[in-house]
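Note that one protein chain of the assembly has been removed; the remaining protein chains are unaltered in position.
The chains carry the letters A and B, assigned in the order they are written, with residues numbered from 1 in each.
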Amino acid sequence: MVDISAREAVGDPRPPRRLAEDLAPIVFLAPVVLLLLVFLIYPLMSSFRLSLLSWNGLGEEGKYIGLANWWRLLHDGLFWAAARNNILLAIFSVLIQLPIAVVLAVVLDNLGRGSQLLKILYFLPLLMSSVALGVLFKNFYDPNFGPLNALLEGLGLGNLAQDWLGDTHFSLAAVIAVICWQNIPFYMVLFLAGLASFPAEISEAAILDGASEVTIFWRLKLPHLKGTLRTGALLAIIGSLRYFDLIYVMTGGGPEGASELMATYMYRSVFASFQLGYGSTVASAMFIIVTVIAGISLRLTSRLETEV
Amino acid sequence: MTSISFTHVAKNFGKVQVIRDVDLDIAPGEFCVFLGPSGCGKSTLLRMIAGLEAASAGEIRIDGRLVNHVPPAERQVAMVFQNYALYPHMTVYENMAFGLKQTKVPKPEIKARVAEAARILQIEALMDRMPKALSGGQRQRVAIGRAIVRQPKVFLFDEPLSNLDAALRVHMRSEIASLHRKFPSASFVYVTHDQMEAMALADKIVLLHTGRTAQERGSIAQVGSPLDLYYRPKNRFVAGFLGSPTMNFLSATLVAADATGATVELTGGERITFPVDARSLEIGAQLTLGIRPEHLAPASDATAQTIVRPVEMIEHFGEFSFVYLTSGESMPLIAKVQGETAMPPDQRFRLGVPAASCHLFGPDDLALPRIAGA
Partner (left out) sequence: MAGFLGRRFVLPLLGLFWLAVTTVPFLYLALMSFKTQEETYSASIWALPKSFNLVNYEEVLRGRFFTYLGNSVLVVSVSVVLIVLISAMAAFALARLKFRLSGPLFGLIVAGMIVPVHVTLVPIYLLTRQIGLYDTPFGLIGPYVAISLPISVFILTEFMRQIPKELEEAAELDNCGPFAKFFKIFLPLCGPGVSTVAIYNAIQLWNEFIFAYVLTSSPDKRTLPLAVWDFQGQYQTNIPAALAVVTLSCLPLIIAYAIGQEHIVKGMMAGSLKG
């Protein structure tokens, strides 16, 4: 018995507007707008302006050199290698984290009692700061004193022992492993919620139709998770493109740029090489790349959403 | 002296006009019910009194004062919402006191007013509870209490009983009626889609219609006392809306009309005469005869005006029965017959049609005037 309600209509002349009501939006929104202007919009624009300078960050603002930094960026193999690493990180994050997270979600969904405790313990890595995690795993991977190589030797796999972070072949993979270790439980909880929203009646109807648990999972539950999986992939991709902390702490982008990301490269250009102008160019390029890819992924997923 | 008056009030939501040309006076102390099907704008009309909606055109006055541009809190009205709208984070006491605090009423007076309202509603024991710890009926009382403490000139109720179960609904209905007796000078305006509630409570019913008819004739279908609307519906919509089961409508052809009444012929060939003035119409005009199921009674052959129809089925309720008869129309003809009724051996039923209970509707669905003294 809902009568057509007022607020859904457009352009409804609400009757009694006092001055306070006209001023209210301004007062309520001023702090947010102000803070975002100062700490988000202005820095973004400033970054583009700085990208046109040659400046070591000291003394007077540097010299205007037009698009020279951008020209340099286009031919900077180190930057593109870093961008490539970001994309590798994104791909492997999606391919490793999501499937394992689905498996773990299924495990917890089926275990019943005890699953609550497991979930609590699984979640622990997410509480750690990336610095703490970085220092922990730097020691974990240490070729001489680290427990990983000791463990491999103990298992008779001593020939697999490596200088994990110091070898250009392994450093990126070693850090990706830690990133996955930390983030899998996040996606696990996401998918667990997705599985929990699967209607029990449908499972029951399928059982009456003679479907096995395995069939129910593949034919019914996994399709039900499709939207959640897409959200998860989107988050993993956007997160990977702007990743910084753990790589910086564990390898600093090394050795020889083997684990360099756009963000660590930007950081090193500014704060290690004192190329404030060029570092800002890297930052601005990173902003463009992340925005474009995130925009495309968002558009793609929402388009898929409407198709389904 | 009127308490609330509407003059040519209209309301548009975008391009959709939901209220059209409403003229209405509600007297002080009157219990006025807005009744109508869903989408007729009855809640919108109520919310315009509260100031929660603006009128798109026309004037609304409370106690003679033009209130179109007066904020809700300054209109001296109080409203009871359909879902109670109690503030979930406040106790019962705080819920009732909140509006007074906001209008800077001195604290001792707030206490006194809340205590008085709690006494009237018998919720003194609940004052420290949170709304979620209350039953539906208790929440309803608190919502009413919140209205009482404001000492309003007008109480507004927006379908206040529709969230309660059936038994409680009847009980709260009588409580609202007794509340009205306790505040004789306040006007009550009450929105419902339930005709029983409207009939039971109202001094005055405002029946609203919807859609195309509202566009052509204004939103108000008829205003009057409950029995007025029951016995003297002005048009077919009002006739069909009130009463359960709904009024029977039979196609009829006008065969005679004079100063004492009109005679029509039904599709079954029966001729019925009754005191309605149909002289404005031509003989042979296609009309609709309306007769309520409860006014059709089993009749002997000797009764003056009767119709005989085959019985389709009978529903037994003990106290009365519904007899469904083949009417020749899309809907069966229903008669509400007192007591038990057995299926006649020939499966046909003879019903008396009392002349005083017949309504005649013209091609425009308006009721033809009754002849006075009849």
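As a convention for this text, a contact is a pair of C-beta atoms (placed from the backbone, for glycine too) under 8 Å apart; a residue touches a chain by one contact, two chains touch by 3 or more.
Just so you know, these numbers come straight off a predicted model, no measurement behind them.
For the chain that is not shown, the touched chains among those present are A, B, taking the whole complex. The missing chain, though absent from the display, is touched by one residue of A:Y64, A:W80 or A:F123; that residue is A:F123. Listed residues A:E21, A:E204 or A:E256: the one in touch with the omitted chain is A:E21. Those residues of chain A that touch the chain absent from the view are 5, 7, 14, 18, 20-21, 24-25, 27-29, 31-33, 35-36, 38-40, 42-44, 46-47, 50, 100, 103-104, 106-108, 110-111, 115, 118-132, 135-137, 139-140, 145-147, 150-151, 154, 181, 185-186, 189-190, 193, 212-214, 230-232, 234-235, 238, 241-242, 244-245, 248-249, 263, 266-267, 270-271, 276, 279-280, 283-284, 286-287, 290-291, 294, 301. In the full complex, chain B makes contact with the omitted chain through residues 50-52, 71-74, 77-79, 81-83, 85, 87-89, 98-99, 102-103, 146.
Basically, only the chains that are shown with their structure count from here on.
Chain geometry summary: the mean Cα position of chain A and that of chain B are 60 Å apart.
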